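A single protein chain has been removed from this complex, and every other one stays in its place.
Chains: A and B, in written order; residue numbering restarts at 1 for each.
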Amino acid sequence: MTGFRITDGIDRGTAFQFTCDGESVTAYPGESIAAALMAAGKRQTRVTARRQMPRGLYCGMGVCWECIMIVNGKPAVRACMTPAEPGMKVETQHGVGDPA
Amino acid sequence: MAGSVFVETPPRDAEIAVVGGGVAGMSTALFLARAGRDVVVLERGVPWGDASGANAGTLSLQVKRTEVLDLCKLSLDVWKRFGAEMDIDVGFGQPGGLRVATTEAEVAHLREYSEEQRQGGLEFEWMEGNQLRDMAPWLSTSVRAATFCREDAYSSPLLSGGALPAAVGKAGGRIVGHAEVTDLKREDGGYRIETKRGALRVKTLVITAGPWSGQLARMLDVALPIYVDVNMLSVTEPAPKILDRVITHIGGILSLKQLANGTILIGGGWQGRGRFAGMEKFADHVRLGQNLTTAVSVVPDLAKLRLVRTWAGYEAVAPDALPAFGRLPNNDGAYIAAAARGGFTFGPAQGLLISEMILDKPPSTPIGRFDPARLLTGAHA
Partner (left out) sequence: MRETDLLVVGAGAAGLSAASEAAKHGLAVTVLDDNLLPGGQYFRRLPTGYHHTHETVFDKERQRANALYATTGQKGITYLNDAVVWESPENGVLAFARGADSGRIRAKLTIIASGAHDRPAPFPGWTLPGVVTAGGLQNLLKGQRVIPGRRAIVAGNGPLVLLVGATLARAGAELREVVEAAPILKRLAGSIADLIAMPKIVRQAVDYRLAIMKSGARLRTGWTVIEARGADELEEVVLAPIDATGKVDRSRARAVKADLLVVGFGLMPSIELVRLLDCKLEWKPLRGGWVPVRGADFETSRPGVLAVGDGAGIGGVEMALREGKLAGVIAAERLGKLSRDQAANLKAPIQAEIAKVETFRRGLERLYAMPPAFLDLLTPETIVCRCEDVTAGELRARQDAGFGSTAALKGTTRTTMGRCQGRNCLRTLSALIAQASGQPIEQVTMPRPRLPARLVTIGDLLQEELPPIEMPKDPHLPRGERVS
C-alpha cells in the first residue's frame, strides 16, 4: 500500500465504491478518480501505445494527459480531473484505449 | 555532419539541380540518383518543410478528374513500390476509399460523376443500403450511397519526409538544406544557380518549388500562372478504431482518415486565411466549424473526440487545376513540376516522369496534356 488519505480535519461524507480493472475501490463524493486510486495504492493509469511504458499521474492539473484511463467504456478520460462516481467502471488504458 | 543526408554547401558543378525538396522534387531526385546521375537538391529550409509536410496524405483516385486518372494510377503504383521494392517506408496503406453522398441530388451527382470516371478507366463499386452499412457501420445514416474504390490509399507525410530524403542520399544524391535559390541564369548551355549557401553550375535544372515555382520560372523569363489555396487540416487525439476507409464527399469538401497511430485527419481543402506574401496562414474559425460539421455529419463518432491541432498550408494549383509539369518553355535543359491539385498524390509520378524525360526514356504514361506551355497562352495567361 503506498498512497493514503489525510483524514485529520476532514469529513469526506459517505464512501462509495467503483471498480478499477474489476477490483472494488473506495471513493468519496467529489474525489477524483486518480486520488481514489492512489489512496488504494494503484498508480499506473495507462500503458503507452508505442513503447508499452507504464504511466501515472504526473502534472495533477489536467495538462499532461498521462493519467488517462477508460471510464465507463470511454477512453482518454483524465483521472486527475474527473470525479469518481458510484458504480463507475474504470480501466487501465492500453495504447489508444481499444476495448480489452 | 557524420551520418547526415545533407551536405553543407552545394558543389560548384553538378549535372542536375532540383530546386525544392518536397515530394515532387525528392521523387525526381530519387529516380535520377538511382539511375546513377549526379543530382543535387537545393532546398530553402528542410525537406517536407512546406505542403509536403503539412498535407493530409490522402491518395484518392476517385476524387480526381477523369483527365488525370492514368497519372494518378501511376503515382499510386510508385507510392506502393517505394515500400514494396525500394525499401523506403513512406507509411503507404491502401484500405480503399468511400466517396459518400447524403442527399438525393448528391446521389444523382455521384452516379453521373462516377459513370464518367468509369469511362475513364476507374474501377469502383456502388454501395448503398445494407451493403454500405456492413462495410462501414460507422457512417451516419444520413449517408445514402457511396462509391467504393479499392485503390484509394494514403501515405504518411511524417514517414515519407524522413524516408525519401534518406533514400535520395543513399542513392548518391546530395541534399543541401537552407539553400534558398535566389537567382537563376542561363549560362553556356546550362544554368547558373545562386543560393544562400553558395552558387553552382548545372547542365540540367528542375524546378519543384511548389507555389514558389512561378517566381523561379520568372527568373528565366517564363510567366507561369500559379494560384495558391490556403488549405486547413485538423487532427484529433488518438482513438480506437472509428473508421477504416479513406472518406471523401461528392457534395461537400471533406477528407477523413484514421492513421495507424489512431489519430484522425479531418480536411478536404477548406480554406484558411492568410496571404502568400509573408507566409501568413491561419485557420479560419467559421470554415473550421463547417469542416468539422461536415465531418461529423458523415461520421458521427467524431463528435466524441478531441481536437488536438488545426493548421493551414499552401497548395499550388494551376488555373485549369491540371498538373503542370514537363519542359520549362523556352529553356533547354530546364524542367518544372510546379502545381497539381492533390500534389502529394501526384508527386512520385511527376518525379518519375520528369526523370524519364531527362534520361531520354519513353514516359510511363502520356503527359502531353500536362505540358506547362499550355498555361502561357490563351485564357490562362
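The rule we apply is simple: a contact is a pair of C-beta atoms (placed from the backbone, for glycine too) under 8 Å apart; a residue touches a chain by one contact, two chains touch by 3 or more.
Not measured: the values here are computed from a predicted model.
For the options B:Arg118, B:Arg150, B:Arg309 or B:Arg369, the residue in contact with the chain missing from this view is B:Arg309. Note that of B:Arg245, B:Arg341 or B:Arg374, the residue touching the chain absent from this view is B:Arg341.
With the whole complex as reference, residues 1-6, 45-46, 48-49, 53, 65, 157-158, 161-162, 166, 175, 177, 211, 213-215, 217-218, 223-230, 236-237, 251-253, 269, 271, 275-276, 283, 285-286, 288-290, 292-296, 302-311, 316-321, 341 of chain B touch the missing chain.
Listed here are the chain A residues that touch the chain not shown: 1-13, 28-32, 34-35, 38-39, 43-45, 48-51, 53-66, 68, 76, 80-81, 83.
We adopt the following convention: only the chains that are shown with their structure count from here on.
With each centre defined as the average position of its C-alpha atoms, the distance from chain A to chain B rounds to 44 Å. Within the complex, the chain A residues that touch chain B are 49-50, 74-76, 95-99. By the touch criterion stated above, chain B contacts chain A in their complex at residues 237-241, 261-262, 304, 306.
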